[in-house]
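If you scroll down you'll find the structure; I have some questions about it.
All protein chains but one are shown in place.
Chain nomenclature is as follows: A, B, C, D and E, assigned in order of appearance, with residue numbering initiated at 1 for each chain independently.
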Amino acid sequence: MKLLTAVVQQHKVDEVRNSLAELGVRGMTIADVQGYGRQRGHTEIYRGAEYEVDVVEKTRIEVLVDDTDADAVLRAVVSSARSGRVGDGKVWVTPVESVVRVRTGETGDQAV
Amino acid sequence: MKLLTAVVQQHKVDEVRNSLAELGVRGMTIADVQGYGRQRGHTEIYRGAEYEVDVVEKTRIEVLVDDTDADAVLRAVVSSARSGRVGDGKVWVTPVESVVRVRTGETGDQAV
Amino acid sequence: MKLLTAVVQQHKVDEVRNSLAELGVRGMTIADVQGYGRQRGHTEIYRGAEYEVDVVEKTRIEVLVDDTDADAVLRAVVSSARSGRVGDGKVWVTPVESVVRVRTGETGDQAV
Amino acid sequence: MNSGDTAWVLVCAALVMLMTPGLALFYGGMVRSRGVLNMLMMSLASLGLVGVLWVLYGYSGAFGSDLGGVGLLGSPLEFFGLSRLVGAEDTSDTIPTFAFVAFQAMFAILTVALISGAVADRARFGPWVLFAGLWASLVYFPVAHWVFAFDTTNESGEITAVGGWIANRLAAIDFAGGTAVHINAGAAALALVLVLGPRTGWPRGTGKPHNLPLVVLGAGLLWFGWFGFNAGSALTAGTTAAVVFVNTLVGASAAMLAWMLVERVRHGKPTTLGAVSGIVAGLVAITPACSAVTPLGAIAIGAAAGAGCALAVELKSRLRFDDSLDVVGVHLVGGLIGTLLVGFFASESAPAGVAGIFYGGGADQLWRQAVGAVAVFVYSLVLSWLIAWLLQRTIGFRLDERGEHVGIDETEHAETGYHFGDAGSTLRGSAAGERGSVEELEGSVR
Amino acid sequence: MNSGDTAWVLVCAALVMLMTPGLALFYGGMVRSRGVLNMLMMSLASLGLVGVLWVLYGYSGAFGSDLGGVGLLGSPLEFFGLSRLVGAEDTSDTIPTFAFVAFQAMFAILTVALISGAVADRARFGPWVLFAGLWASLVYFPVAHWVFAFDTTNESGEITAVGGWIANRLAAIDFAGGTAVHINAGAAALALVLVLGPRTGWPRGTGKPHNLPLVVLGAGLLWFGWFGFNAGSALTAGTTAAVVFVNTLVGASAAMLAWMLVERVRHGKPTTLGAVSGIVAGLVAITPACSAVTPLGAIAIGAAAGAGCALAVELKSRLRFDDSLDVVGVHLVGGLIGTLLVGFFASESAPAGVAGIFYGGGADQLWRQAVGAVAVFVYSLVLSWLIAWLLQRTIGFRLDERGEHVGIDETEHAETGYHFGDAGSTLRGSAAGERGSVEELEGSVR
Partner (left out) sequence: MNSGDTAWVLVCAALVMLMTPGLALFYGGMVRSRGVLNMLMMSLASLGLVGVLWVLYGYSGAFGSDLGGVGLLGSPLEFFGLSRLVGAEDTSDTIPTFAFVAFQAMFAILTVALISGAVADRARFGPWVLFAGLWASLVYFPVAHWVFAFDTTNESGEITAVGGWIANRLAAIDFAGGTAVHINAGAAALALVLVLGPRTGWPRGTGKPHNLPLVVLGAGLLWFGWFGFNAGSALTAGTTAAVVFVNTLVGASAAMLAWMLVERVRHGKPTTLGAVSGIVAGLVAITPACSAVTPLGAIAIGAAAGAGCALAVELKSRLRFDDSLDVVGVHLVGGLIGTLLVGFFASESAPAGVAGIFYGGGADQLWRQAVGAVAVFVYSLVLSWLIAWLLQRTIGFRLDERGEHVGIDETEHAETGYHFGDAGSTLRGSAAGERGSVEELEGSVR
């Protein structure tokens, strides 16, 4: 089991989801996060005081995948999340020792 | 050290927390997330336009636990988060190489 | 590659960021989370009904770092996030098997 | 026709109308976020349904010729659709009948909406609409007749048309509706709570107010509109309206201070929700009394209501009924306080010209007040309970547990109050058109 | 001078003024959260710009001496800056000219703001301001002359000053602006949508209303203000105003019920957005008709508008135009329904005293209504299209795709609507001063 975590542009979520669905992966967990990186933020002005916002809104996607699928899923995420511009984000894979589906208690590949 | 991550139904958080407290685990970190999975979302209607909301609000719980406790904690989370219906969520365990308590600099089991 | 996750006091984020910048680490991903731990929450009152809020607002920081930098980064986070009071939070390190920069497809150390 | 009086009453009608959206926001901000829309919708439904019913037969039931001359009900079909009134010669030397129709319409609408606060997060919407219609017809319209329909007399003082029994035979003082509006709605709220039971999980885990600025906004609009409610009830723009206006101000002010003080003493800190609750409690209590007391009397009544209601709302968890947003604790208790204190604080120098116990009058006025209050309370409680019980037994009033769990907004209205992020939902096929043509469209952007 | 009438018209002017912020919130809550500020700003800009233009030459163009006596335009410089009116002897026995100026100013401001709902999230702000100014000058001021400028006659009935052609020659009934305001704005909205094209990604992924309580608040303020809009148009505080007031209430009430019913039948659940949309649709439709029908007629027109608009707003995705917040579906369609139904439901007993088809009159009034509606529609559509097209061709009206993607608030106004958390932004050097001195300052806290 692997856990694939991706931090991507917010508007890419639907595309990532579709590309994973094509691989048969339907489950995932997403969250709103804020990213710092190469991508510059923007400036806001309130009554003449300028604020530099150096975070960028991103979406964090977590997908549990079978060892054998990990590579294909990684590739699918990367290609569907890519726009080619700075700020496209990162994807990383970490090892998972065990997974349980809460409803049934199933573990391992059955659980995802 | 292990990191146990659980994605559960929002209203199960208190029960999970109580069951962990019984095991002596008091610390944890939680966040609002949105899940895709087998569980169907719902439909919203705005001026006749129907929106299919296919995410479900979930809560993500992270608990750092001692290697030896990992199994018991996992079991406790699973049983307290279970309702038996689709959408109960997942729990997974990942290896942790080191943990530090910021306040004291303690590491390892002392830190949690 | 390592993934360093820190749960810290919200108002320490800027300091953590600065200390990492000094080590040359500029990228990171942050999220609002809620923590349970030793730190007590506070009480809110609505028309005489008292609510015990036992979560504390925290910020969760994720940083991908090179194996060799992991230790230095860990130390920097710990020292910059410390106030010495209960509730300063935790930092932990987990192994990462692979990282990809979405924009370029670069992997490993190049990706962060 | 007096244009100044007409302008005044029409403006006041608009002010009172605004109270219902104000109340909706006041209530809406107090529930958890996934129930805010249903809370808003219960008030909106009253604006829709009671607005129409008022024109059809409500005005007639409240202000039509008394049936049998006993002061219990007006003839409901006499002015059906107001048709007889349109184009009729209107020789009044104060205001046109239609101005009075409009002003009183807003009272009916608001009173029904007030009830909804008791049943947050658990009343199915369809049955609520039915309840609103039945309650307005069977409870509000008659009670409005009792309290607001005054006898008409000719120059020699003979009664030419009989009005409601509380206003005339009993001669209880209820200037702007402490009984007809607040005790009435409070009793209905109590009945609904008894029939529907508490929210699942109550009192643990039913949530804190999700948007207090919205609550403050609602309270601000309520207070603003309440000047129309009370001072408009003078029906002319003169000294009475002006005195009532000042009393409405200081009654609420004093109540706010009193509520905050109680909180400060009992819980250590004055809260925002407490302050605005104090405002509303004070406004409720001064409503029946505003024409009968001096400004100092208004301060006393306001302070009593602020402190009294602050204590009253803490009782519900002890008495174990989930009056979710304290309709009983604020409107019933506040209405009783105001109605009864008239018997003590009424001053002969005030516009109503009656002396209460503290101003040299006897207990005469007090028992009149008490009889009026009890009559409305009992009538409303019994009728409301029957209507609600019937609805629960037949079509089912209460939301099922799954619906409550998921949230009533989603279950009953297929909507969510807020979307601050934008991920995660797609427009369904039908409305979206085929994909191809959408892309075509996008191409057409110049 | 009649102080009652003056008080009435001035209060109504204030009520109508409040409709523009109300509309801003109504619209603002309906867009996605990263476009809420721009939506608010489009209405605010109208308050700023049209307010000033009205004083400069707008009032004069609408109500100055008719140019050539053909009823098309007032003389725009006659009352430039209103200078001639200040201090002029005002012997009217009803209201001061300035009260009328103020009241009508608010109509001009609101009408321009109404249009903005059609172009959510994609109109550059500078060009919008230009559009607002040009549209007010070239479309609204003339049309207001057509519809609202009545002939002045002397005692013997001779015309001493010629007014607009629709009000006088055609004698269409448009009491408070079904044509001049709603059809006019609706047609302009349609033109803007045609020129600017749909939002990128529309109809998928352009988001749901981000803040429905804000939408409900906006609708509440609109309804409240609309009493001033309609009943104030009587310009005196008397029976006409009172009848209009009641019609404005029940027209909206009935429309709300009708819209909810349509939703219940077609989609299974009545929604909050539907209920408030029904309110607005009913108010739009009753606007031209409110003086011409009985309360029962108002209920009929309201119900027709509520149901009609509920169906109309579903057409846009089929017809493939992104009228984002349904200005066409609600204001154009509702305005047409109300204007035309006058021809059917007008009753001789109502203040306007004209009989429609259902009340024994012939089709005479109907064709007058139709001609008025079509004339305003065509004029507004063509002119609005030309102005928008010109702006798009020259300076570019539409936001670029990057701007749309990032969000129009950030792109056009450098702001974000909401910041519920507080992490992640630091004040830039210049405004912050050097760091050292800031710390100094902190030390000075006593």
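The rule is simple: contacts are C-beta pairs under 8 Å (C-beta built on N, C-alpha and C of every residue); 3 or more make two chains touch, one makes a residue touch a chain.
All values reported here derive from a predicted model rather than from experimental measurement.
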### Task
Among D:I166, D:I183, D:I299 or D:V342, single out the residue that touches the unshown chain.
D:I299
### Message
Touching residues of chain D against the unshown chain: what are they?
### Response
2-5, 7-8, 11, 15, 32-34, 195-198, 200-205, 207-213, 216-217, 219-221, 223-224, 227-228, 231, 236-239, 241-243, 245-246, 249-250, 252-254, 256-257, 260, 267-273, 275-276, 278-279, 294-296, 299, 314, 317-318, 320, 322, 347-350, 392, 398, 418, 420
### Message
Under the stated touch rule, tell me which residues of chain E contact the chain that is not displayed.
### Response
1-8, 10-11, 13-14, 17-18, 20-22, 24-25, 28-29, 36-37, 40-41, 44-45, 47-52, 54-55, 81-83, 86-87, 90, 95-99, 101-102, 105, 125, 211, 214, 217, 221, 412-422, 425-427, 431-433, 437-438, 441-442, 444-446
### Task
Extract the touching residues of chain C with respect to the undisplayed chain.
11, 14, 34, 41-46, 48-55
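The rule is short, and it goes like this: only the chains that are shown with their structure count from here on.
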### Length of the line joining the C-alpha centres of chain A and chain C, rounded to whole Å
18
## Note on the structure
Expected list for chain E, residues touching two or more other chains, is 203, 205, 208-209, 267, 269, 271, 273, 314, 317, 423-424, 426
### Message
Using the touch definition from the top, which residues of chain B touch two or more other chains?
### Response
31, 34, 44-46, 48-51, 55, 94-95
